[in-house]
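Missing here is one protein chain; the remaining ones are kept as they sit in the complex.
This part shows subunit A:
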Amino acid sequence: MSNAINLYGSTNGHSTMTGPVAEPRSYTGNPQKNSPALGATIAYMGVDGLLALLHGSQGCSTFIRLQLSRHFKEPIPLNSTALLEDTAIFGGWEHLKKGIAKAADKFQPRIIGVMSSGLTETFGDDMVSALASLRQERPDLIEKPVVLAKTPDYIGSLQEGYQRTVLALLDTLTVDPSPRESNTVALFPGAHFTPADVEELKDTVSLFGLTPLVLPDISTSLDGHFELEPAPVVQGGITLEDIRRIPGCIASFSFGPSMAVVGESLQKRHSVPHIAVPSLTGLEAVDTFYLKLCQLSGRPIPERLLRQRSRLLDTLADYHDQLGQKRIAIALESDLLISLANCLVEVGAVIQVALAATALHENVLPNFTFSSQYTVEVGDLEHLEERAPGSHLIIANSNARQAALPLKIPHLRAGLPVFDRAGMSQKVWIGYRGTQQFLYDCLNAMAG
């Protein structure tokens, strides 16, 4: 069965919680996966002055730019090493060197963020030696920060590419220990956080008297804003100086199961205690996080947040009947999928089907209180189409319109790409207020 890897197995050797999805088939139909290199691009977009460089064919970067542009409604500074037929024979090593040099000379970025592709990983280009060789030839580039993220397609979807890239950013750019800063914390938001989610997170953490350093910080780059002078590199995002301060933080928080490895890496290398936050949507999930912030800051939960909590409880009372026993079909990248599914079960809804884009690590689900009440399977949007009939609501990206429209099931847009609804970048689904908004969005979608 040649599709075993795709549907039932894990891509990295871990067992999964999947059950059989439907009749086995050897193709992926209406994929919900995006390429890992696309996830890498999102991560790079949260770093100020960066220019991303995809090591691959020209189409690889064109597709990513189009996909992210139509989602974020923003220009995406992503160049390519533009591999051609000769590289299939000779490899792309020289192209990578030329690409980095050209990007540095022409665009003068503060940082160059390279990601590999299925093509270059298949012929096994060694990016590290290419960079070393370039720096030998061009000593002026020795000081230019260059991040190398290995993101071949087979590692998963955008979530996995994003994770590897945040890890590469952290490991490459925080080589030296930095002085401890008493109130500074590092935050590693997952790939599913919108620019407004990240902003909400920063604001909330600040309410506890803590100073957040966010890697990556798309809240000031992909938020859709005007600069005095537009530039062909990332404008906004965390600065290189702030990234270098991260080893001096008193603690780090990772958001979403896939991001835990980033916090763990920081803990291992710089002894910064790491706290994994699996989800920030749903009452219990948010309670848990705020209590941790209390412990860390020595402050009580701010009055403003308690007020928001009280409003969320009132909403639960007002709408419990409309949410209770509603059957939800949901297909998303796994971090967001479990977060939203858990929140829905918490308020009495039923998960009819939960399809993750990629396989889950076996230790993920036990972190979620209600995960025993639904099964997470791995599947595409054609599986969603087969399994959604009878549900009251579909939660998936815009591409699921091909399933939702003929089935006449309300479709709440989430994940990526969302290109046919306005304001996705400004949507907040985290915290008490965000949880309330998420439930409102579900209710409004079902109301038609």
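Note that a contact is a pair of C-beta atoms (placed from the backbone, for glycine too) under 8 Å apart; a residue touches a chain by one contact, two chains touch by 3 or more; residues count from 1.
Everything that follows uses one rule, which is that contacts and distances are computed from a predicted model.
**Student:** One chain of this complex is missing from the view, so tell me which of "Aspartyl/glutamyl-tRNA(Asn/Gln) amidotransferase subunit C", "3-isopropylmalate dehydratase small subunit", "Nitrogenase iron-molybdenum cofactor biosynthesis protein NifE" or "ABC transporter permease subunit" is its UniProt name.
**Tutor:** Going by UniProt, the chain not displayed is called "Nitrogenase iron-molybdenum cofactor biosynthesis protein NifE".
**Student:** Which of these, A:A43, A:L83 or A:L187, touches the one chain of the complex that we don't see?
**Tutor:** Once the missing chain is taken into account, the touching residue is A:L83.
**Student:** Can you tell me which of A:K102, A:R269 or A:H361 touches the chain that was removed from the display?
**Tutor:** Reading the full complex, the residue touching the unseen chain is A:K102.
**Student:** May I ask you to list the residues on subunit A that touch the chain which is not drawn?
**Tutor:** Residues 2-3, 5-6, 11, 25-31, 33-35, 37-38, 53, 56-67, 69-70, 72-75, 77, 79-85, 87-88, 95-96, 98-103, 106-107, 117-119, 122-123, 152-154, 157, 226-227, 230-232, 382, 399, 402 of subunit A touch the chain absent from view.
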